[in-house]
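One protein chain omitted, others in place.
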Amino acid sequence: MKKVVILSTKPPYGSSINAEAFRAGLGLAFSETQVDLILIGDGVYGAIKEQSPTKLQMKPISEVYNNITDYNINLFLIEDSIQERNLDFEELAKANIISYEELKKMINNADVVLTF
Amino acid sequence: MKKVVILSTKPPYGSSINAEAFRAGLGLAFSETQVDLILIGDGVYGAIKEQSPTKLQMKPISEVYNNITDYNINLFLIEDSIQERNLDFEELAKANIISYEELKKMINNADVVLTF
Amino acid sequence: MRALFLFSRTPNQENIRFLKKLIDSSDCVVFIQNGVYIAKHNIELECQNYVLEPDAEARGIKINSNSVDYIRLVDLIMEFDKVVTI
Amino acid sequence: MRALFLFSRTPNQENIRFLKKLIDSSDCVVFIQNGVYIAKHNIELECQNYVLEPDAEARGIKINSNSVDYIRLVDLIMEFDKVVTI
Amino acid sequence: MEGQKKKIGFLITGGPYTFEHLDTAYHLSKAALKKGYGVSIFLYLDAVVALNKNIKSPGERHIPSMFKELADEGARIVACGDCAHFRGLTRDLLVEGTRLTGIATLAEIIEECNRFITLGMGE
Partner (left out) sequence: MEGQKKKIGFLITGGPYTFEHLDTAYHLSKAALKKGYGVSIFLYLDAVVALNKNIKSPGERHIPSMFKELADEGARIVACGDCAHFRGLTRDLLVEGTRLTGIATLAEIIEECNRFITLGMGE
């Protein structure tokens, strides 16, 4: 099976693209593709643990990132993206924190890269 | 009649938003609203005179900006936006070049501001 | 003429610089949608400014003060002379 | 593994910085859609790079060299090991 | 009196489920109606898709019903007819209480509203 890296670049609300990147990854993982999901740029906002969009009548994407091991998807966050946005590591879901250099290596080793 | 200022912030292709901002302005001008159309940020790319999207099977929005006086719309370009993008004034459609300070005054004097 | 600015995009250096150029002390800014991430940055604005609470809560962004709900935002919309979205 | 990067957004300091972090000398970048405005900036990249000619022509952006058409872009897509859109 | 009621107008461009602008407009409109203001909404570009009554959104909010609800409460909900044609939205698919119009109606709404708000440049 192919190795797929998904770059998720958009914030978790405002648009549904962050959630739909996850949904695509979930479907691919279900089809036994190896999926590495990378929250990068504004995508890292998705990893904030305590999201509560009930007043917007939406579902919290944080629930999936908080429980990502349930989904057979590996979750990665870009360290620079977190720091540029003044986020604390403690307020974020548990995930692998990587540098751009490590991202470059993952892209090198991937068969396919999807960007959302 | 009300005075409407339209802020057109998107480049002329890639999305149809720049063209649709003009189309909205055209419809308003036709309904005798006073329309000031301001190309700002990436919107100033729309003023490049010699656009030719025939290979994309699209129409050149430059045709309307090159002939804006036909449409009863006043066209303005933000000077800083032009300079930040390294555009030459000679390659742009004839329009009023204004500063942010002048834009602020126009917003002050407008009844309604539409942003695209 | 006092304007209410609705700031709806993820704040970055460029769009905050743009905002600062357009406002003066009699204006008001409300950060909505992805604009609420402004609370993570230390930005001083020369006019009153608020964050839309349901949008901040959705995103897990804590607001100490200066938050408004939809009802209060409608009040502000009527209180100022015009609304400018950026 | 050599990657072909498709750069489709209006270039600005942040996305160009991001691009530079991801490429190395064996990669290739093709600027498409609003990425073609790159030609207005003086950017040095450490790998071969091209501009998609129909997208540049549409926007009135003159390219002296390094332009590709759709056919040549398909060749590049096949020549490199994978395609990364940014 | 109806004629003296203050009104808020909206121009929305972002599409349903893809962008949050229709949601923001809905919640603001609910608050405005609650306070006794009139509401007029002009849907432009992808936002017109929000009025398609064939939308099925299992497990999620149903945006066409939200706009029907606003119409039921007295809001005027119209969508750009040209934009609808370009997106395959035909008149028979429109959710009840809404209709297709032209930019002339946008001009009319701008003229009659005390405040006017655009939402939706995408992200």
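Things worth noting here:
For reference, chains read A, B, C, D and E in written order, and residue numbers begin at 1 within each chain.
Basically, a residue touches a chain if its C-beta (ideal position, glycine included) is under 8 Å from a C-beta of that chain, and two chains touch if they have at least 3 such contacts.
Nothing here was measured: the structure is a model prediction, and the numbers come from that model.
Across the entire complex, contacts from the unshown chain go to A, B, D, E.
In the complete complex, the hidden chain is touched by one of E:Ile8, E:Leu22, E:Val49 or E:Ile117, namely E:Val49.
Chain D meets the missing chain through residues 6, 8-10, 32-34, 54-55, 69-71, 73-75, 77-78, 82-83, 85.
Although one chain is not displayed, its contacts with chain E can still be listed: residues 15-18, 45-46, 49, 52-58, 60, 64, 85-90, 93, 122-123.
In the full complex, chain A touches the omitted chain through residues 1-2, 4, 9-10, 15-17, 20, 23-24, 26-28, 30-33, 112-116.
Going forward, only the chains that are shown with their structure count from here on.
Within the contact network of the assembly, the step distance from chain D to chain E comes to 2. Per-chain Cα centroids separate chain C from chain D by 36 Å.
Separating the CA-averaged centres of chain A and chain D is a span of 26 Å. The distance from the centre of chain B to the centre of chain D, each centre being the mean of the chain's C-alpha atoms, comes to 27 Å. For chain A, the set of residues that touch two or more other chains comprises 11, 13-14, 55-56, 58. Residue positions 20, 27, 116, 118, 121-123 of chain E each touch two or more of the other chains.
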